[in-house]
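One protein chain is absent from this view; the other protein chains keep their places.
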Amino acid sequence: MAYSMPHAQPVPNRDRLAVVLGIVATILLLTALLLMNRLESRYAFITLGAFVAVSAVFLAITYSKRPYIAFVFPAVVIYTMFVIFPAGAAFRYSLYNWTGLGPATDFIGFANYTEILRDAQFRGALWNNVQLFLAIFVIQNVIGLPIALALDTKLRGHEFYRSALFLPVIVSLVATAYIWQIILGPNIGMLNPLLEKIGQPDLQRDWLANTFLTFKLIWIVQAWQHIGVPIVIYLAGLQSVPTDLKDSARVDGANGWQVFKGVTFPMLAPAFTIVTISTFIGMFRAFDIPYVLGGPGGAPDGTTDVLSLVIYREAFGLGGIVGTQYRQGYAVAAGVVMFAFLIVAVSVQAVFLRRREVAM
Amino acid sequence: MEDQHKSLISRRSLLGTAGVAAGAGVAATVAGVSAAPDSTTPFFQLNQEATKLTFWGQFPELLDPFKAVMADFNAAHPDVQIDVEMTTNDQYKTKIQSALNVGSGPDLYMVPAQPEMNNYVDAGTLVDLTGKVDLSQVVDVAVDAVTIDGKIWASPSGRYTVGICYHRNLFEEAGVTAEPTTWEEFRAAMQQLLDAGITPYSIAAKDGSLTYFNYIGLASSVLGAEGFEQLLAGERKLTDEDLVAVVQEMRDWVPFYQQNFLGTPYAEAKALFATGKTAMMDCGSADLSGYYDIDPDAQLGFFYWPAVDADHSQVTNTGMSVMYGVNPTIDESKMDAALTFLNWVATPDGAQSMNRNIKLLPVVDGVEPEGDPILTVMVNSPLDIPVWYERWPTLNIGTVWTTDGNSAFDTDNPPDEFAAKLQASVDEQLANTAMITPAF
Partner (left out) sequence: MTTGSIGVETIPQPQKRAGRSVKATLVRLVIHALLILAVIFALLPVVLAFLASFKSLFDFYDNPLGLPATWEWQNYTSVWREAHIASYARNSAIVTFISVPLIVMLSCLAGYGLTRYHFRFSRTIYLYFLAGLLIPIQLTILPSLLQMKALYLVNTHAGLITLYTALGLPFSVFLMAGFMNSMPGELAEAARLDGAGELRAFWDVVVPLTKPALATVAILNGVTIWNEFFLALILSPGTPTLQVGINNLRGYYSTEWGYIFAGVMVAALPVILAYILLTKQFIRGLTAGALKG
């Protein structure tokens, strides 16, 4: 407890005041949020002002003894206000049969949830997310990890290779959509004319409308966009592997593969954990690339559907000019199910992978 | 000494924190007050010479034509100015619904056709315009399109008619001399084009758009007016033999479609046709300005959907395109200006401006389409049937084409299987009669 102040006197009254103020501030914040949610702007502003004032006093009182509160406070408040509270507020909609327009009045309890469990499109989308994760998991360990190993040898140009492979990470959703049109697009795509030119016209396909291939292409585009991240993280992990460990293994007569298996890979365990978990989260939340290559309906014939698309489509419809329906309540319920699933799955993974790290 | 210093620091930081907090509180209040004029209840009102209104629509490519309409309006009513904001169709509904939901959004917006419009009315996101706009000069079908429960909810200002557009020069090149009138003639014409090395037909299946219009056009020619009513009443089924034949007919056209039509969305199919890479495409009046935008010298022709045989009539499909609605959150002081505009588009002047700039079919009595001879051909259609999504039972046919369109062309599936999916969506709508609108 090196941070505790040797000269600070315990002031019980002050502590009690701090607790009270903390509770008052929390109540004020929640009230302000509820008022905002009801569009009672004026009262929300007043409450918010009171919250700011009370928490200022609260922070001032606690600062000398518990300075960390002041450090963490602003981020926690902003995050709670604009991320956590909206998510909680959304939950309410999931209990209504609600199109998404006008007030939600048709309360149906958990009917949306029971419907999701029976919904074939939800299950299909979930299965696609699983496949997407497995595909990317394999690609980044079969291609990404060897690339990181190669770059770790500091061969000539390794910085250029690393930078170039990372570049697609910074390309935006809108740009990705158009950029891949130029290769796979049915009309301006270069892949088909290229196949024609090299005398392989039989290989030409309608790449973005193939019930078998399109989803696999989504894997590839997803890998294209994101493989820079695991490469870079593995590289950093490799740099923490002491070279003398490897050398001594080599002196003991181990070959390259044995060194990798016995020394390098175990040391990479933390990097493996972070890469796997972040890929899992990323692939189960994947929206951009399926949306731009498959469209909101998961074309062709739902084969590119993923969970985020189901939520988006149920909430806002298919777009386009032909009539379509939307069910905001159902969409939110699907989002809640997805969130719950992610929490459980990620916690299990984290525990499992951490234990494995220790075991190695 | 050290102790003193310490308490000084902490006192100063205490004061500082409190000061920052107070400042933030004041700032928040000021921000709220100063931002207020944008909202529904202004704290103060600037004296402006012209009332400014905002309008949202879903045709970014028609931004300039719409601005031209607003300029015409401004010339007639200098005291009102309307800003146009367009969003790509794919995301327009996402954007407008979100905005309406929380009571923000523009003053005026493009309203979707019935029965989708009912959602907007039920949700209270449209101002009841009954008695406020004068639609006496507007044709009945357009007035019906904005009437729900006997009340007027929007000002109709343009329709579109769908048939087939073609390049006259490409037809000549291939030696096709007459516009085909039956399916058989149509197939023969496409074969002739193909033999001449021309891709006959642009279609888009990726987003289910053009395949949908193609289907309803051909199916309408089988059904006729009476058959369409029977379909809506559940007395005719899309799984009837003569309607399954429509799916089969579209399969028979596959050799005539452009390569990779399954992966092609609407905008690209259109670009292919506009650049003369294909000879024909499903086309509505709203497409025309886009074609001329790409090729001002295009020699375009138009004919109605071919009839299934000589005993049937050729047909077109028509739907409402632009309907201006008022957002209930509009400022009271702007309401008059908004009504001025809504009334203006329902007059011959406004209708002419819409027609001249946007090439939509006018809906005001006595206003003849100008600017393009094709529009005149469209108005003279021998048989016109509404676009199917404007009717409750057939609302979701387009959704089936969007989400399941590939299977329509999958030769492993018999065509009646796809027809069964289409009919299933009709049956579902018929079973869910709660929302059938009395107007129809």
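For reference, chains read A and B in written order, and residue numbers begin at 1 within each chain.
The working rule: a contact is a pair of C-beta atoms (placed from the backbone, for glycine too) under 8 Å apart; a residue touches a chain by one contact, two chains touch by 3 or more.
All of these numbers come straight from a predicted model, not from anything done at the bench.
Asks: Looking at B:Gln91, B:Ser136 or B:Gln299, which residue reaches the missing chain?
Replies: Within the whole complex, the residue contacting the unshown chain is B:Gln91.
Asks: Just checking the interface: what residues of chain A touch the absent partner chain?
Replies: Per the touch rule, chain A residues meeting the hidden chain are 2-3, 33, 35-41, 44-45, 63, 66-72, 74-76, 78-79, 81-87, 89-90, 93, 100, 143, 147, 150-151, 155-157, 159-168, 170-175, 178-180, 182-183, 187-190, 193-194, 197, 224, 228-229, 232-233, 235-237, 240, 270-271, 274, 278, 281, 285, 287, 307-308, 311-312, 315, 320-321, 328, 331-332, 335-336, 338-339, 342-343, 346.
Asks: Pick out the residues on chain B that sit against the missing chain.
Replies: Residues 2, 5-6, 9-10, 13, 31-32, 35-36, 38-39, 56, 58-62, 85-91, 94-95, 98-99, 101-104, 266-268, 270-272, 274-275, 277, 286-287, 290, 293-294 of chain B touch the chain that is not shown.
Everything that follows uses one rule, which is that only the chains that are shown with their structure count from here on.
Asks: In whole angstrom, what separates the CA-based centres of chain A and chain B?
Replies: 35
Asks: Under the definition above, what is the set of chain A residues touching chain B in their complex?
Replies: 5, 7, 39, 41, 45, 48-49, 52-53, 55-57, 59-60, 63-64, 70, 99-103, 185-188, 192, 206-211, 295-302, 316-326
Asks: Considering only the defined contacts, which chain B positions touch chain A in the complex?
Replies: So the residues of chain B in touch with chain A come to 2-3, 6, 10, 13-14, 17-18, 20-22, 24-25, 28-29, 32, 39, 89-94, 97, 100-103, 112-113, 115-116, 119-120, 122-125, 205-209, 212, 258-266, 268, 271-272, 389-390, 395-399, 401-407.
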